[in-house]
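The complex appears here without one of its protein chains, the remainder shown in place.
And then subunit A:
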């Protein structure tokens, strides 16, 4: 294993003068014994799935429950009017993140990044930033390896599942991964990637996983939306030279501990938070005809 922490990853990349994505590819070669070519081709396939799920979502989909769908389209139409207040690239990322999660909620095909419930953030930001930075196809694949490298550290040192760490572990991790990858694509340094991840994750600490009716829809789709926005802003902050006072690895550790302290009612069991609001319960009854067993 070439790295186990963000610190080790950054030191290695800066010492060898390599991009984080390249370190990730090297580690993958070492662990899986696959060739560089095979690894890149495999990531290329994931990239294609992400691209088509964004496209599909931007055409408009609706989930079986009817709870989600169509918001990605609404935001794109609004953007076209040119009257938006926040940045166009942010809103484009938000729309594309929602597109992916709307497809996911509709039992469509997606690529989990790192999970299905958080699958919108990384492709959402990637396909938005693409419009601004005009990256090569190679750079877009690298974006996914960089995101993967940071996710790898979180998964091994904390958690990426809502059931064990709450939403902070899922969409929080996805947003941190995206922020770090945006920084690399924009030409930032490995340590700026780490700062972006730290800034993002700090702002998602404590976020609970409270899906209405237990479905990966409400509030998941909109949390992916704001996760994408969070990642874009944090990437800009890091590129501006702003640093996180708490190092990235310690933020990850804090996230893990917060997740351990979180009651199970707020970890994907649909027993707390938005899931048990009067409207949340009402929606649950409407969808399943009766409340699910508690």
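Assume contacts are C-beta pairs under 8 Å (C-beta built on N, C-alpha and C of every residue); 3 or more make two chains touch, one makes a residue touch a chain; residues count from 1.
Criterion: contacts and distances are computed from a predicted model.
> One chain isn't displayed here; going by UniProt, is it "L-serine deaminase", "Fe-S cluster assembly protein SufB", "ABC transporter ATP-binding protein" or "Spore coat protein CotJC"?
The chain we cannot see is recorded in UniProt as "L-serine deaminase".
> Just name the one of A:11, A:133 or A:163 that touches the chain not displayed here.
The one listed residue touching the chain not shown is A:163.
> With the full complex in mind, choose from A:10, A:111 or A:179 the residue touching the hidden chain.
In the full complex, the listed residue that touches the missing chain is A:111.
> Which is it among A:147, A:183, A:234 or A:248 that touches the chain not included here?
With A:147, A:183, A:234 or A:248 as choices, the missing chain is touched by A:147.
> Given that one chain is not shown, which residue among A:179, A:216 or A:258 touches it?
In the full complex, the listed residue that touches the missing chain is A:216.
> Suppose we count only contacts with the excluded chain; which residues of subunit A make the list?
1, 4, 24, 27-28, 31-32, 39, 42-43, 45-46, 49, 63, 103-117, 119, 122, 144-145, 147-149, 151-152, 155-156, 159-164, 177, 211, 213-217, 264, 267-271, 287-288, 292-294
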